[in-house]
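For this view, one protein chain was removed and the others were kept in their places.
Chain IDs A and B follow the sequence of writing; residue 1 opens each chain.
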Amino acid sequence: MKMSQLIDRIFIRLGHLVSILFLVVVCISFFEVIMRYAFNSPTIWVHETTSFLVSLALLFGGVSCYAAEKHIAMTFISDSFPRMVRWYTVLFVETCTLVFALMMAYGAFLSAKDAFISPFGKFRMQTSGSALDMPFPALNKGFFFLTCLMLIFLVVLHLLRHLSIYRETKAKCLASKKG
Amino acid sequence: EMSFKFASTNAAGEQAYQVQKEWTDAVEKASNGRIKIDLLPLDAVVKSSDLLTGVRNSIIDGAVSTSAHYAGDDAGFGLIGDTISAWNSDEDILKFYYFGGGLEVVDKIFQAYGAKLIGVCITGAESLPSKVEIRKVEDFKGVKMRAPSGPIHKLFAKMGAAPVGLPGSEIYTALEKGVIDAADFSTFSNNQQQGVHSIAKYPIYPGIHSSPTVHIIMNLKKWDALPENDKFFMERFFKGLALDSLLKPHYEDRIAYSTAIKEGVTPVAWSDEEKAKVRANAREIWAEIADQSEIGKMYYDALQKFLDAQGMN
Partner (left out) sequence: MLSALGIATGTLIIFMMMLSLLFVGMPLGFMTGFIALSMSYFWFGNIAMMQMVANRVSDFTTSYTFIAVPMFVLMATLLDKTGIARDLYNAMRVMAGRIRGGVAVQSMVVAVILASMSGIIGGETVLLGMLALPQMLRLGYNQKLAIGVVVGGGALGTMVPPSIVLIIYGMTSNVSIGDLFLAAVPAAAILSSMYILYILIICRIYPDYGPAMDKSEMEEMTREDMKKMFLDILMPILIAVWILGSIYAGIASVTEAACVGVVGVGLAAAIRGELNVKVIFDALKHTISTVGMIIWVGIGATMIIGVYNLMGGDIFINDLFMGLDMPPIFTILIMMFILLILGMFLDWIGVAMLTMPIFVPIITNLGYDPIWFGVLFCVNMQVSFLSPPFGPAAFYLKSVAPEGIELTDIFKSVWPFIIMQVITLAILITFPEVVEFIYK
């Protein structure tokens, strides 16, 4: 119980750390604007790098938001279900989420594999093909796969936590029936 | 009866897409209902750069897209897809592929990647909308120029411009507000239709930098499973698309040209002398790519042979 909440908190904290990337993005974008407007020498790296950094922050932000159980969901109907039904509903939703995370991880794995290994079985990283030609696409796809693994881990954690409150919920349910 | 899904990397409204769609739709009628191809526009399935992988993995059956999009998989695809400043006119591309041995070489390359090259078509040489008059290579000095792919970016940098790497969706507003002075956009008629010339009055036309080769590819296994007569039919059939894709933009460009002139647009045509300077710059870039990429080298050698034979070197 305590342990799983601690793990959630670690992911949330890591998210706070990752958020510094946004500050980096502000700085380098401003730098690009100054370089282009004032000095007429635009950089070749800022636009691609900002997209890449933001994508990392977005993906990790998604994971840490799951850890914090902040969701955009319409729960007004399921909130009105009886306590026990609600327990099963949450179980169902978490199970679907796990299936979702597993499928997404599989897709992300295939996508990352192609980004790191050429059709001829050699290791190479997919690059952007631009003048900068950094391996951002490969890194992004690889990180997306990592994100999926983290998500699976957290969903399993939350699922176990939910299963562990079964008895408690049942007891409360009986108590409220008697009362 | 076979049904295939192909993806194009042209937007639905673009002429190039309409020509492609007309032909892919017509496959059904021409094959007497045996083969059906549904062509999806840009970004409907996966990003252009993921299309070759998508075709290899059977996510999509085929693609109508310039291989320049796959430059992230191998720099050579960048050269193959858009051999910057190589052609005197668009028909040179078709000559190279259909008579000069280009098709065989590039097909071999694609087959190594799990795709069959059925045929090629073109989108038409791109014109270059600019807010300032650029008549010669020196005029590029300091011009803030939006350029997308690696090779073109390098070409403009070599010629003294200041290339900016803005994404496609930002070009129009950036050009309008003056964040950039010029941008690679599309063909003259597409640019005219999208109103680009009303904000960039000095388009370089005929274009000097880019004329992408569009590769019609299909999943190799699915291709191999086709009966011989259908293979033959498909290869012949798509030569028709190649012809239309050559004529249509040129026809439309001339119409757009007259309208543009009436609207006070000043198209800038370059002298052969200046164009030769551009090609000299581009040549160095071709060689660089051939040095770093095996498939780039294969293509480069075939290209040199063609250019020599045609007296274009």
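Keep in mind that, in the parts below, a residue touches a chain if its C-beta (ideal position, glycine included) is under 8 Å from a C-beta of that chain, and two chains touch if they have at least 3 such contacts.
What you see is a predicted model, and the numbers here were worked out from it, not measured in a lab.
Engineer: Check each of A:I7, A:M84, A:M104 or A:L159 against the chain that is not shown and name the one that touches it.
Structural biologist: A:M104
Engineer: Which residue among B:G33, B:G160 or B:G178 touches the omitted chain?
Structural biologist: Final answer for the missing-chain contact: B:G178.
Engineer: For the chain left off this view, which of B:M2, B:A30 or B:V46 is in contact with it?
Structural biologist: Only one of B:M2, B:A30 or B:V46 touches the chain omitted from view, namely B:V46.
Engineer: By the contact definition given up top, give the residues of chain A that touch the hidden chain.
Structural biologist: 15-16, 18-20, 22-23, 25-26, 29-30, 32-33, 37, 47, 50-52, 54-55, 57-65, 68, 70-79, 89, 92-93, 96-97, 99-100, 103-104, 106-108, 110-111, 114, 136-137, 140-141, 144
Engineer: So that we can see where the missing chain sits, which residues of chain B does it touch?
Structural biologist: Looking at chain B, the ones touching the missing chain are residues 5, 11-15, 38, 40-41, 43-47, 50, 53-54, 57-60, 166-170, 172-174, 176-179, 190, 193-195, 198-199.
Methods note: only the chains that are shown with their structure count from here on.
Engineer: Would you mind pulling out the distance in Å between where the CA atoms of chain A average out and where those of chain B do?
Structural biologist: Computed from C-alpha means, the inter-chain centre distance equals 37 Å.
Engineer: So in the complex, the part of chain B that touches chain A is made up of which residues?
Structural biologist: The touching residues are 49, 53, 56-57, 68-73, 75, 77-78, 112-114, 142, 144, 147-150, 153-154, 157, 162-167, 179.
Engineer: Could you pull out which chain A residues touch chain B in their complex?
Structural biologist: Listed in rising order, the residues are 36, 40-42, 44, 46-48, 51, 110, 114, 118-120, 126-133, 137.
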